[in-house]
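Removed from the display is one protein chain of the complex; every other protein chain stays in position.
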Amino acid sequence: MAEIIHTRKSLTTNPLKCSAPLGAALAYLGIAGSVPLLHGAQGCTSFALVLTVRHAREAIPLQTTAIDEVATIMGGAENLEEALLNLTKRMKPRFIGVATTALVETRGEDIAGDLKLILERRPELKDVRIVLAKTPDFDGALEDGWSKAVTAIIDSLVEPPVAAVPLYQQVNILPGVHQTAADIEWIVETVESFGLVPVVLPDISGSLDGTVPGDYIPTTYGGTSVEAIARMGRALHTVAIGEHMRAPAELLAAKTGVPCTVLPTLTGLGPSDEFVALLTEISGRPAPSRLRRQRSQLLDAMLDGHFYFGGKRVAIAADPDLLTGLAGFFASMGADIVTAVASTANSPVLADVPAARVVVGDLQDMEDSAAASDAELLVTHCHGRQASERLGVPLLRIGYPVFDRLGHTHRCTAGYRGTRNLIFEVANIVLGELHEHTPDEFAHAKSIVEETRHAGATSATC
Amino acid sequence: MAEIIHTRKSLTTNPLKCSAPLGAALAYLGIAGSVPLLHGAQGCTSFALVLTVRHAREAIPLQTTAIDEVATIMGGAENLEEALLNLTKRMKPRFIGVATTALVETRGEDIAGDLKLILERRPELKDVRIVLAKTPDFDGALEDGWSKAVTAIIDSLVEPPVAAVPLYQQVNILPGVHQTAADIEWIVETVESFGLVPVVLPDISGSLDGTVPGDYIPTTYGGTSVEAIARMGRALHTVAIGEHMRAPAELLAAKTGVPCTVLPTLTGLGPSDEFVALLTEISGRPAPSRLRRQRSQLLDAMLDGHFYFGGKRVAIAADPDLLTGLAGFFASMGADIVTAVASTANSPVLADVPAARVVVGDLQDMEDSAAASDAELLVTHCHGRQASERLGVPLLRIGYPVFDRLGHTHRCTAGYRGTRNLIFEVANIVLGELHEHTPDEFAHAKSIVEETRHAGATSATC
Amino acid sequence: MSEALKARIADVFNEPSCDKNQAKDATERKKGCSKPLVPGAAAGGCAFDGAMIALQPLTDVVHLVHGPLACAGNGWDGRHSASSGSRLFRTGFTTDMSEMDIVMGNGEKRLYRAIREAIARHNPPAVFVYATCVPAIIGDDIDAVCKHATEKLGTPCIPINAPGFAGSKNLGNKLGGEALFEHVIGTIEPEVVTGADINVLGEYNLSGEFWQVRPLLDRLGIRVHACITGDAKYRDVASCHRVGLNMMVCSTALINVARKMQEKYGVPYFEGSFYGIGDTSESLRMIARILVRRGVDASLIDRTEALIATEEARAWARIEPYRAALQGKKVLLYTGGVKSWSIVAALQEIGMEIVRTSVRKSTDEDKDRIKVLMGTDAHMVNTIPPREMYAMLKRGDADIMLSGGRSQFTALKAKTPWLDINQERHVAYAGYDGMVTLVAELHRSLTNPVWQELRRPAPWEVTDREAERTALLESAC
Partner (left out) sequence: MSEALKARIADVFNEPSCDKNQAKDATERKKGCSKPLVPGAAAGGCAFDGAMIALQPLTDVVHLVHGPLACAGNGWDGRHSASSGSRLFRTGFTTDMSEMDIVMGNGEKRLYRAIREAIARHNPPAVFVYATCVPAIIGDDIDAVCKHATEKLGTPCIPINAPGFAGSKNLGNKLGGEALFEHVIGTIEPEVVTGADINVLGEYNLSGEFWQVRPLLDRLGIRVHACITGDAKYRDVASCHRVGLNMMVCSTALINVARKMQEKYGVPYFEGSFYGIGDTSESLRMIARILVRRGVDASLIDRTEALIATEEARAWARIEPYRAALQGKKVLLYTGGVKSWSIVAALQEIGMEIVRTSVRKSTDEDKDRIKVLMGTDAHMVNTIPPREMYAMLKRGDADIMLSGGRSQFTALKAKTPWLDINQERHVAYAGYDGMVTLVAELHRSLTNPVWQELRRPAPWEVTDREAERTALLESAC
């Protein structure tokens, strides 16, 4: 059980965390015909927008209530109302997801109350489903914002089940914030292969997977429809991915009676098996042969790949669920997690990280610890690139954001196939670092007295 | 139209070519229950075996007739007979693919005649389908050997069609030697999505895709079954990938009357469209929505990726079909093919390479030309790594062999999805080479007289 | 909002050098010139963002953002401003205020400790402290904290009061400039004064592009004392008040600094551009002329003309091979400010046609220049809504769009060539070489066969059309 270390420093250097409102916005982007609206100063939206555009390489319909000096003093209700009206008129969304920011939350306004009054007052808004999540930047990270937004969506949009018997073999999937479009595609394909019908909430594989529509669409195109959300109560089961999705899953269960299972991660053989076992149970059908072959391919990848993991010193920094999932995967392949840094302490799973210590901190903490523990691989989002350069240690880019590489959302790390791919990706990073040996490496033999780290250093390049 | 240059040198330095018998062996490995048998000295098999084991990271059931000094003088028929008997007894194959080597071909033996006599004489061999391809090492490369083996298989095993009407909506697929397991998976999935039933010959996605069988199997496990091959005459159509597959496709057509289409490559938007159009026509069904989405994702990848291709100076070295396909792809994305080296002149498609010149040569030719033309990316199999190091230019590993990276066979470069992935892979290599600018780069401004290549050099890193 | 901040904003709004202001009466002038933001339809960055943009290319100092995470966390490590020395400016520093800090009113304490930690680890020549919305609301006095820290820790701590809600990015630029003028410029006396020293204001050295210009000045014996701010060092900026001339590159951004330096230190300024061949030459001429007027040897004029002649000839020779392919190609220029005219001139130089140029952040003077360049103001537009922009490009009204990264995907999804000319680009466009690079990039983009590829009809478009026709025929029966 990992010891959780809370650093006592006042200065955050090279932030690891992305803020909660951004996480909420990403969740809202997984709804069809949606516009996320950040309730704050226009900078709150601008920073989130620029980062997400760079990450997703897509135009992103993110809006702002544009709180200014006056609204800061007088309260933001008017701005919220104006924003809702303006964007409904201009963009004709089916759904608006409002996420609050630190700016409005610090004033302690009753935003839910404001919204209620606005909706009562404004018939123009009656065809739009409007959802509110309270996500001040000073509380939590991307995972928290995503989770709160999904919770808010379920709270507002899911209808109580009307018939006693489900109409079809529906399974609800609540993916975590770090699931890519490719991850969701694998999940959907796998669920379908058991004769089940998945409803994914939110479904960024429909909206942020990079497509070229034939015409200009100002809102998201693709994503979960509000109708499908309304009918989530008809499912046989809900599967949530990541501890941060427990809250929405449990709310959905409480609201509809649909039983739910929270899987900590889908990366790794064991987690993939769990998912498949669950689908087998839900569907009462045997696993199809293509899935069996996928598993066999994963076993082979584990066999071929384990040479490049065994004893490898790995430093990971991420949000709690992503960190725990990745650390578990690396450890299961024989790597040593010498550095584990979590963006927040907001999760019970941190204790499960297979490392002596988990530091709640920033990328400077990761860099310092990685340097001190001679890490051979860094694993974090693309802001880790500066540390990677300074330390001369390669970086596996994963999480959010990844803006300096293409195709991140088409990279699957879930399930048998995704785990196989991840093994290859890591092994190839290690293979790319291999070099021919030179006499100088064998330092001990040359200066016999000095104890060197040679054994480790050489064998690391197996 | 590219000018084809035949170098007049006697020395081959850093071979680009892999030999024809090896190509034949790879084809035979795509048949279920198969053992390829090279008719030559044991070294012929040993080199091919070691290379293929390293490439595929699989145990490979490749055998040898072990021609020794005596057989070299007296003829190899006895060795062939003994080998067939021995391996039939030990390994119980359903199929043995014999490929000759330079050693036995130089003596000019009548090996087909030998084999006929052996089969007449030996009832022990009656349950094994034995096929012979004449593939002397001094003629052609991997593509030629693969093509000859498939031709030999069709010649020996395909039965004349019995019924006038096909039993089901079958389509024969004859993939080229450079199709990976993932390529074939995409092809199969796509063919099936039109309600058609694909028969792939040979099918290495069933045998060389890396799986872990539950028990020891000495032959290939998976691959095209001899029964399916026998029934290839029942198909609606045959699709061959690559000009080198024209010969087997046309033989199949001649033997069975099944019409055939040869597609030069499946990499690129245009080639993928052609394949899909063909399937639409064969099936009479519209393209399914998942395929349409894949195409849209590819368009998006082309948009996001073209920045990293435009004006990029690329050097490619490969077998003729692979070279032509890749060069066409790179050129369609805006790259300049500054160096094109083909392993052999055995193909009419070389003239289609979008480059001023195609050199029939080796990796030294590629390295010299790449250096002279300031290539920014090398594209060839993993033997290009030495040139890549020496020139300080990154290498895209593609073709055979790729033994210094994992997961090559699970890498798809065919169709909408594969082309999308390839765009990402190339773009990410380019992005990985990006660096922050330094004052020294702006050389002209510093020494105003000297004309430098700066404009090109900077803008290349867009 | 603190009274001090209000006063500072009013002061900035009252900028007498702003040509818009000059046209207003006193009441209107008081209201300020930043356009009111429309909730649900706003797009740009906030004042804090603007201040950061203006100051962050000071490469050797700690830039510390006081606020909750989003302000620094969602925005750091994004621009390609290049440094020839320290890379400290690329490090993201923030106090990452927690709920506890806010509830307990611990913001100032946390900030002070953060400053101390930053100095202890990095020993910078200065710490720049940026206020954001939350500490501004709860009343954290960053001026006081900075003053205290400066005294106590011996390292200058510079307060930048530009919380996001205060206004636009543009305002933030100016507030950043105010802070420089108030707390940095003039605090150190320069070690060297050559008489031919200049500062360049509003040049961020994106992708190192100023390194294509600086050597030209070097050759003429003109020393760039400080580039404010691009590849800038704290000491150089702090001692930049003794130069002979300030050149303003990005017209509106730091105009207040230029004007105040003129008032206080008597440094004249002019506005110019290093984008395009003609403008680069014109800027060099202006610099030479003013410096000569200020006492530099008159031979500078001739030397400058000689350099210009050589460089222009060389640049044109290098551009020539691209001309045929670019001539007559239609450009949609979607930027603003100085680029709205400087790039227009540059593109016209090679025979391209400007179908629209946006004047979103342009001054009246900018607009006048465009009118002169284009012979009419018919092509000037303000904001183009994405839907309209998409329609224009889809129709083929332009062959290529030049803009910042944010509108990139509107062009790309319309399958239209696009070139980044704002902050995120990796390509250097300034000076003569930069213009050649821009032309090469335009050529590369416009001639890429990928555009034909992208417009190829999907196999089912043919089929579907046929099917539709068939269905139509059938239903017609």
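Lettered A, B and C in written order, each chain numbered from 1.
Keep this in mind: a contact is a pair of C-beta atoms (placed from the backbone, for glycine too) under 8 Å apart; a residue touches a chain by one contact, two chains touch by 3 or more.
All figures in this text were calculated on a predicted structure; none of them were measured in a lab.
**Student:** With touch defined as in the header, list the contact partners of the absent chain among those displayed.
**Tutor:** A, B
**Student:** One chain isn't shown here. Among B:Gly43, B:Pro161 or B:Pro286, which residue touches it?
**Tutor:** Residue touching the absent chain, from the options given: B:Gly43.
**Student:** Looking at B:Asn79, B:Thr151, B:Asn172 or B:Thr280, which residue reaches the missing chain?
**Tutor:** If we include the chain that is not displayed, B:Asn79 is the one touching it.
**Student:** Could you tell which one of A:Thr238, A:Ser332 or A:Ser388 touches the chain left off the display?
**Tutor:** Checking the options A:Thr238, A:Ser332 or A:Ser388, the one contacting the hidden chain is A:Ser332.
**Student:** Contacts of chain A with the missing chain: which residues?
**Tutor:** Touching the chain left out of view, chain A contributes residues 269-270, 273-274, 276-277, 280, 286-287, 292, 295, 299, 302-304, 306, 309-311, 331-334, 434, 436-439, 441-442, 444-446, 448, 451, 454-456, 458-459, 461-462.
**Student:** What residue numbers in chain B mark contact with the hidden partner chain?
**Tutor:** The list for chain B reads 9-15, 17-19, 21-22, 37, 40-51, 53-54, 57-59, 63-69, 71-73, 79-80, 82-87, 90, 101-103, 106-107, 136-139, 141, 212-213, 216, 218, 362, 383, 386.
Keep in mind that, in the parts below, only the chains that are shown with their structure count from here on.
**Student:** Closest chain to the protein CA centroid?
**Tutor:** A
**Student:** Return the distance between the CA-based centres of chain A and chain C, expressed in whole Å.
**Tutor:** 33
**Student:** Mind checking the centre-to-centre distance between chain B and chain C? Centres are C-alpha means, answer in whole Å.
**Tutor:** 51
**Student:** Among the residues of chain A, which are close enough to touch at least two other chains?
**Tutor:** Expected reply: 57, 212-213.
**Student:** Return the residues of chain C touching two or more other chains; collapse runs of consecutive numbers into ranges.
**Tutor:** Residues 413, 415.
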